[in-house]
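Apart from one protein chain that is not included, each protein chain of the complex appears where it belongs.
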Amino acid sequence: MTDTPPPLLVAEHLTKRYRGVLALDDVSFAIGEGITGLLGENGAGKSTAIRIFLGLIPPTSGTALALGRSTSDALDVRARLGYMPEHDCLPSQLSAAEFLTHMAEVSGLPPSAARTRAADTLRHTGLFEERYRPIGGYSTGMKQRVKLAQALVHDPAFVFLDEPTAGLDPAGREEMLALIRKTHRDFGISVLMSSHLMADVERTCDRIVVFRSGRLVQSGELTTFTGDTATVFLEVDSNRDNLAAALERRGVAVSDAGGGLTIEGPDESVYDAIRDALVEAEAPLRRMAPRRRALADLFEATAGTSPAGRS
Amino acid sequence: MGAEPIIRLDGVSRWYGSVVAVSDVSFDIRPGITGLLGPNGAGKSTLLRMMNGLAATSTGTITMFGEPVRDNPPLYRRIGVMAEHETVYDFMTGREFVLMMARLRQVARPAEAADRAIELVDLADAQHRRMGTYSRGMRQRMRLAATLVHEPEVLMLDEPLNGADPRQRVHFQQLLHRLAEGGTTIVLSSHILEEVEQLAGTVLLIVNGKLAASGGFRAIRAALDQRPYHVRVVSDAPRRLAAAVLGLESVEAVTVDPDGAIVILSRNVRDLQVELPRLAQSSRIGLRRVEPLDDSLESVFGYLVER
Partner (left out) sequence: MAESVQAGRAPGTVFDIGYRSYAGRREGRGRGRIAVFKNGVRTALGLGRGGRAKILPWSFLAILTGIALIMVLIAGAATRFAGPAGAAKMDLPSHVDYYGIASILLFVFAALVAPELLCRDRRERTINLYLVRPLTGTDYIAARYAAGLAVMLTAVWLPQIILFLGLTFDAAEPVAYLRANWLDVPRFLLAGLVLATFTTGLALLTAAFTDRRAYASVFLVGLFIITAPFTAGLASDIQGPAGQWLSMFNLTNIPMHVNDIIFGEVSDVTKDAPAGKLPAAVLVGWYLAWTIVPGLVLWARYRRLSP
């Protein structure tokens, strides 16, 4: 039996009540190495949990362990934890280089080590000449990078990222997600990423944890929640009706779906029939793939309609 | 099908000194949901501000319902605008805020209008709490209620879903669909392209101040037949398929993934779409999965931005 490394964050019967509101209700989970997505509605308890792990607020009852240490006597554990807030938090007057050096020192690094690590971290997060200019003049994308850099500069074992792609345009979003993947894969730092964008979580995370109203409602490998259903979706650019007819002739039951055709629970033999029907109907094939479950399905609106599953 | 456009832009440019924020943009906006897309700094916010009359154009005209938007107070009653960043008054309750906007907008029966708007955004339970106690998503929804309270015919929303959780996002999409079906013209600026893809029938892509693409997303995609097109194919004989596929004129390159799928690069989508099943059939190879990798709005967008 291989030894699994001890989990990095552990919550046991964690409860937090403040101002009469039960923010966390007897929550227990463990987060290990890798990139974990933290999902849940606003007010579901995610930021409360993060604050408890960072030792900023004490739990009402239960225990929280970060890197094996109880968060109540956790001041020095913060030297090995990083946090990237969602909100603006960068000083506009300082350059990224000076700011990052300073943050490294505040985390306990001696000045010369702080300076070197600041320079390296800026390089790893893609900030080059601009690092000597005041942060006030940076674009949103650059500011997000600085925010991430300050969370990493002291070589933490674990970082908490709160909505890391907020405000970024599509290119910036892709770059930030790539940086996050790099943080785990190349830097060896594990990540807990809180996000409302399911696509971000699906592209980046190995595991997810879902909160609702202060309780833990789901947790597990990402693939448990995404993954193929037994329905195959066929999209063609023309001759759809011909294709449907050709399929029926071969004994394959088809239904109409938005933009294409669906075939339920096919067995292996049906694929050849599909291929032959495509050729016969001269239908240009754009897509043939099983419908996938989407993370967003976890959050169907109370109004009842669920978002279209992605093919 | 020849419906009059609700908003028309004609040769619109806007510059600030030597900085050209918007350059010679012309398009029509019709009822329904139109997505306004573009990288940060491309000129979308400037365009939105000109479209609702807050900023003047340097050249060109913008008309709404046939009238010029600039310096046209009666027209503003028919427009609702929700900007990206706005401070709200923390000390007010949600209801007070919406009521205030209703009164500012000179709505005939403000209390009823406020009720309706708050109901629309599903915040009736929280309306009597101070906005300082709201979560980010709730603040956004209340701001949206305030934007809708005077039942505008045109809605302009700049990143309205900042901070909204998934459930709120779905709810919001349904709300927009309902409004659009009811005849409201909605212009929506957002960076979350997968949502815009689901919401907007028409998109406008602004790059460096210029209009890079407009219209239905699928039509735009089809019009870009010269862009590189990657298709990932899972089959029961990947290498044999790869070898065979290289014989096709429409194929430029084939990559083999470690997990056994092949990725075909082509510059001729139409031909490849027809030839692939044919080739598989004649080579007696079973196809399991065919997935275009560049089909999303995000990919089309990325291509147009890079161009």
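For clarity, chains are labelled A and B in written order, and residue numbers in each chain start from 1.
Here is the rule we go by: a residue touches a chain if its C-beta (ideal position, glycine included) is under 8 Å from a C-beta of that chain, and two chains touch if they have at least 3 such contacts.
Not measured: the values here are computed from a predicted model.
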Displayed chains contacted by the hidden chain, counting the whole assembly: A
Selected residue (touches chain absent from view) among A:106, A:217, A:230 or A:253: A:106
Options A:81, A:177 or A:236, residue touching the unrepresented chain: A:81
Residues from chain A at the interface with the omitted partner, ascending: 51, 54, 56-57, 75-79, 81, 83, 85, 87-95, 98, 102-103, 105-110, 113, 117, 120, 124, 134, 150, 154-155, 186-188
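The rule is short, and it goes like this: only the chains that are shown with their structure count from here on.
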Inter-chain centre distance, chain A versus chain B - centres from mean C-alpha coordinates, in Å: 23
Residues on chain A engaged by chain B in the complex (per definition of touch): 39-44, 139-141, 163, 166-173, 196-199, 236-237, 268, 271-272, 274-276, 278-279, 282, 284-290, 295-296, 298-303, 305-308
Of all residues in chain B, those that touch chain A in their complex: 38-41, 135-138, 162-171, 173-174, 191-194, 198, 222, 270, 273-274, 276-278, 280-281, 286-292, 295, 298, 301-302, 305
